[in-house]
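In this view, the complex is presented without one of its protein chains, the others remaining in place.
First chain written, first letter: the chains are A, B and C, and each begins at residue 1.
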Amino acid sequence: MNKQLVIMGATIIDGTGGQPIEDGVIVIEGNRITGVGDASTPVPPLATKIPAGGQFVIPGLMDANVHLVAEHFPVTLVRYEGRYDELAVEAAQVTLKNGVTTVFDSWGPRQYLIKARAAISEGRRVASRVYLAGNIVGFGGPFSEDFYPQGREVLFEEYTRRIHAIWEEGVGPELMWMSLHEVRMALRRHAESGIDFIKYAVTVHNPTAAPYIAFSPRVQKIIVEEGHRAGIPVQTHTTSVEGIHLAIDAGVDLMQHIEITGPRQALPEETVELIVKRRMPGALLAYTDGVLGWFQERARTAAFFRQYDVSDRNQRALLRAGATVLLSTDGGVFSRDALNSAMWAQYQPPAERLLELGEGHFNWLLAVEQKGMKPMDALLAATRDIARAYRVDRDLGTLEPGKIADLVILDANPLERAANYRRIAQVIKDGVVVDRAALPDPKLLTEGGIARDERRQR
Amino acid sequence: MNKQLVIMGATIIDGTGGQPIEDGVIVIEGNRITGVGDASTPVPPLATKIPAGGQFVIPGLMDANVHLVAEHFPVTLVRYEGRYDELAVEAAQVTLKNGVTTVFDSWGPRQYLIKARAAISEGRRVASRVYLAGNIVGFGGPFSEDFYPQGREVLFEEYTRRIHAIWEEGVGPELMWMSLHEVRMALRRHAESGIDFIKYAVTVHNPTAAPYIAFSPRVQKIIVEEGHRAGIPVQTHTTSVEGIHLAIDAGVDLMQHIEITGPRQALPEETVELIVKRRMPGALLAYTDGVLGWFQERARTAAFFRQYDVSDRNQRALLRAGATVLLSTDGGVFSRDALNSAMWAQYQPPAERLLELGEGHFNWLLAVEQKGMKPMDALLAATRDIARAYRVDRDLGTLEPGKIADLVILDANPLERAANYRRIAQVIKDGVVVDRAALPDPKLLTEGGIARDERRQR
Amino acid sequence: MNKQLVIMGATIIDGTGGQPIEDGVIVIEGNRITGVGDASTPVPPLATKIPAGGQFVIPGLMDANVHLVAEHFPVTLVRYEGRYDELAVEAAQVTLKNGVTTVFDSWGPRQYLIKARAAISEGRRVASRVYLAGNIVGFGGPFSEDFYPQGREVLFEEYTRRIHAIWEEGVGPELMWMSLHEVRMALRRHAESGIDFIKYAVTVHNPTAAPYIAFSPRVQKIIVEEGHRAGIPVQTHTTSVEGIHLAIDAGVDLMQHIEITGPRQALPEETVELIVKRRMPGALLAYTDGVLGWFQERARTAAFFRQYDVSDRNQRALLRAGATVLLSTDGGVFSRDALNSAMWAQYQPPAERLLELGEGHFNWLLAVEQKGMKPMDALLAATRDIARAYRVDRDLGTLEPGKIADLVILDANPLERAANYRRIAQVIKDGVVVDRAALPDPKLLTEGGIARDERRQR
Partner (left out) sequence: MNKQLVIMGATIIDGTGGQPIEDGVIVIEGNRITGVGDASTPVPPLATKIPAGGQFVIPGLMDANVHLVAEHFPVTLVRYEGRYDELAVEAAQVTLKNGVTTVFDSWGPRQYLIKARAAISEGRRVASRVYLAGNIVGFGGPFSEDFYPQGREVLFEEYTRRIHAIWEEGVGPELMWMSLHEVRMALRRHAESGIDFIKYAVTVHNPTAAPYIAFSPRVQKIIVEEGHRAGIPVQTHTTSVEGIHLAIDAGVDLMQHIEITGPRQALPEETVELIVKRRMPGALLAYTDGVLGWFQERARTAAFFRQYDVSDRNQRALLRAGATVLLSTDGGVFSRDALNSAMWAQYQPPAERLLELGEGHFNWLLAVEQKGMKPMDALLAATRDIARAYRVDRDLGTLEPGKIADLVILDANPLERAANYRRIAQVIKDGVVVDRAALPDPKLLTEGGIARDERRQR
């Protein structure tokens, strides 16, 4: 017989958008929810009871865009070579500890992410549920033009080639030189390689370049077809208005950072309308006022930062128009050396960072509150709507009978103040209470380097 | 009364593709041809006679793709700042001297090229007839990512900004961030800025990058519409199969280096067929066997050179299929310092260079001969077909009554051996015999630098 | 008969260190002073009289270290190729306008500086008297490791070679590979090449590198011997304590920026004592408190700026110990593009700049005042002591009969406040009243670039 668990007395915000249930009851059997309701809900007599009077229960939070292996700098990639799965698991532990029960990794080394996903789903490691995309179709590896080409200059050619092979796996930039048939075959292999969704490049990655388009409309259609043929959703890296229209025409299911349209032109009204009409989910990188101020400050001398003002206007326009937006952080875990580097100081704000896993989602919720999003909509953007966009809403996203029991118990009402999302009392994933104290704060990466070395010397 | 000129006794290859006329007569009045025919053609009694027995007359050659201000390196751009028109005129003199009576400048500093064009068309300078495009729509200036970004690192920001403004003139990379309406307005201004044709970027310039696409189909359509609205033809910088299809769909009139499709995929049959069916003119960069061998040699260690083998196969496929191909060199005039530099040695073959104005067109004709193109077709590719593609065939491209009298008298039959194009006896442009001895070999640039300085010191 | 000029009624601070003469008289015949004294001094009856009651006369100021052709960046060197003498003359006009009647150019293109010196000494151009060293023996040209190697990367090899030849002239870095005899011969040629003094590298130029030593003691001796053999003084570029001792041992006559000893060690007492005992003149780069604060601010993040605190302590120690210090600015004239560049903002303080000709010497005098130097000593450091150090005190440096009539008339007493050096009423050089209004503020360089270009376009 399955283990039974009952949460009693809390206010339940079930993620359906309906009225919160006060003094509610949630019944969990095994890893599924079997009952949700008011105090009158029948409770199995032998169930373990979790008294939660005065507390608030919400569905486990989700992050629609993370990179569990985020630090693609030479030192880090070499140091953890062959162990990227460990980095990924630890990153997913950091998110779980902070109430995010599911993450969607939209760019990373596929084989290692699959290993991490297996370790977690098979219960060998306690961490956030992981869905993964592997490479972003069309992009090169960590030291390609798309990411950190400077690194290549001091690495041996063979090393770079090997590292790039781990990331690209046959769906890298060479796709742009391929015939339609070759593209289709490459995508078919990719779609069946154990990934949970496809992400492809509509536009270039380098955000200082003009928004060049990676694939012609007919090639984009092939990419989407092959994803759908394999039964998985298809999303995009999009950074321009034209890119949005191309992606919508291609039939994609989700767009990442739909709000990025460059330093000049905001989303035209017709585009916003189209997004809303097509119910196209858009994952936003929402920055708090504090961070936007820091960007604005830097924009005076560095053109790169000028885009953020436009992005913010786009986000507000999408929210006003009622577009389906999703919580996303683009977050990762970073090493002490990276966090202390001059480069970081140049590009990352000193506080309320979105990019930091375990932290970023709180700042996202704070940011959309500041932008005037309704509290209930913000909650849905972090739960139900992500599950729907990723086609996993049969199992995840709400507190309803039949759903997997992923939930967070908070000490304060998140609908009152977004800051209350931080007041986590308990996290339950797969019907099991997570021992949060046992989960790490970031360690592997931050303890890397000489620290490790010094330990060896002792 | 107009000056009258008669060329008598030559074999006339009139550029219509018809049978050569032996012992022919060409009558010129003013700058127009008034009669072409066999020995029985009536000749104005007072006309100046040019006996040309045993010689061959062909229409003035054309080059569908040159850059009269080609050397966009810091030293050169600074040294000739404010004098780029002089460089352009000299380059057009070098071409005229070698039988090319008309050149189409497809990327350069608009205002200076217009100045050069005026100096030539108004008769102040004797040089090839110039048609010009100004900037390639979508590309940045000389030190942008599209060309020589390294230069930027050691130039002052304000200097770079000024230089880029000269090239970009409002139709640079920022177009990719613009709204549809803004793009239309920018193109309208551009189309009416005194240019003779529009060239726009279908794909990125940097040939080592993957062939990212600059503009979405609907933006490409706007660009083409605005060109045609202003009554000028529209051409493209295209470097991929997808790029070709996009350009054809957009309705362009001509494509540059239609044979470049990257290091991997040759032109698919369907694409070749489409090109032929649509009678889409494609300007080719045709390399001789010697140069192709040099590329192949280098391809062993430098991936960049691997594309040339595919390009050559594409050219042969297009020729076999009967596509309309055009002579083009991408040529310029370069300084002694550039020609002697390590960079040049790395990228430019030691002989039979296409890129060198005054030389390149001879090598092109040699190259297509080696690829099996019929001699008459090669001649049309260098004359009539270029005139048609550029919509100037009312005036240029053939030796027919009513046409402008641009022609070359050769000492040997070019239909026998392409090498005979070098055997120039006389060049007539606008009905005037060109004093070829008075035209320079490249001088300004090659005598630049210390030479000039030393002269000053004396 | 020579023109005669009499300045009457001013307070004369004659640069000998003696008591100022109130209500004094200076008699000038031709370009020489023939009388200096109180009101009783005999005055030639026909002399032109300059009434100067309430004013102050000092010897013409001197700058012991300038670079009349200072801007060695690609754009500038190319733009003014063959015209560096014009840049030099203009820079010397800017200094003259501001009361500096003599400058010592300690690094520059010899042949052009000689041309400028001739234009000035022969009266064709009105500007400061120029003494020059040509290259700093041992250093490479503008794009060598010693100065701006980045530039080299985007310049053609032949161009760099030619430019370097102009600067190095056989006494560049290759000297370090030469035999003793070859060094001697190279120096002999150099000493006899029309230069006024020799400057050689004791230590490397790049101030971020450790202070490597250019020449062994026995080679340094040869360099000094050859200078003295030719009857010209020898000075050094010195940037470390060891360097100072080596230079003193070698028998040099003057040291530039003797106060630079790196970020760590201040001048040891024994070194200060040695400098004082040997009466070794040291040209200082003296920064005002404001500039030192700016350096200190930047030192927090940029190690480069940490040296300035040590340098300041060294200057104060030298002043306390009574060392012979000389006004020097290392100054040049810079283009608008340079002044507006990011690089400039990074390395040059926003105000009270030493490096700017026409300005720097005023700031130097302000700086030493702030450091507690006695006003009279400061005046001597800017006049007599420089003349002595450079062995030109027979003609220059004081207001005494027999000396060349270089002097400045001020509206306020410079011994009261250093700021009063700015209150220039008149400048007399070579016995002639300078038309200061006719002298330019920097123009050539600042009007360079597009400005010039735009004028051409009109």
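In the analysis below, a residue touches a chain if its C-beta (ideal position, glycine included) is under 8 Å from a C-beta of that chain, and two chains touch if they have at least 3 such contacts.
Because the structure is predicted, anything quoted here is derived from the model rather than measured.
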*asked:* Under the definition given at the start, what are the shown partners of the omitted chain?
replied: A, C
*Of the residues A:Val89, A:Leu113, A:Ile275 or A:Ala338, which one touches the chain left out of the display?*
A:Ala338
_I'm checking contacts with the chain that's been left out. Which of A:Val75, A:Leu180 or A:Ala321 qualifies?_
A:Val75
*Those residues of subunit A which, in the complete complex, touch the missing chain*: 73-75, 78-79, 81-83, 111, 148, 150-151, 153-159, 162, 335-338, 340-342, 449-450, 452-453, 456-457
*What residue numbers in subunit C mark contact with the hidden partner chain?*
138, 145, 173-180, 182, 204, 209-219, 240-243, 245-246, 261-265, 268
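Criterion: only the chains that are shown with their structure count from here on.
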_Chain whose Cα mean lies nearest the overall Cα mean_ = B
*Looking at CA centres, what chain is most distant from subunit C?*
A
*Counting in whole Å, what is the centre-to-centre distance of subunit A and subunit C, each centre being its mean C-alpha position?*
62
*Which integer distance in Å separates the CA centroid of subunit B from that of subunit C?*
54
*asked:* Could you work out how far the Cα centre of subunit A sits from that of subunit B, in whole Å?
replied: 51
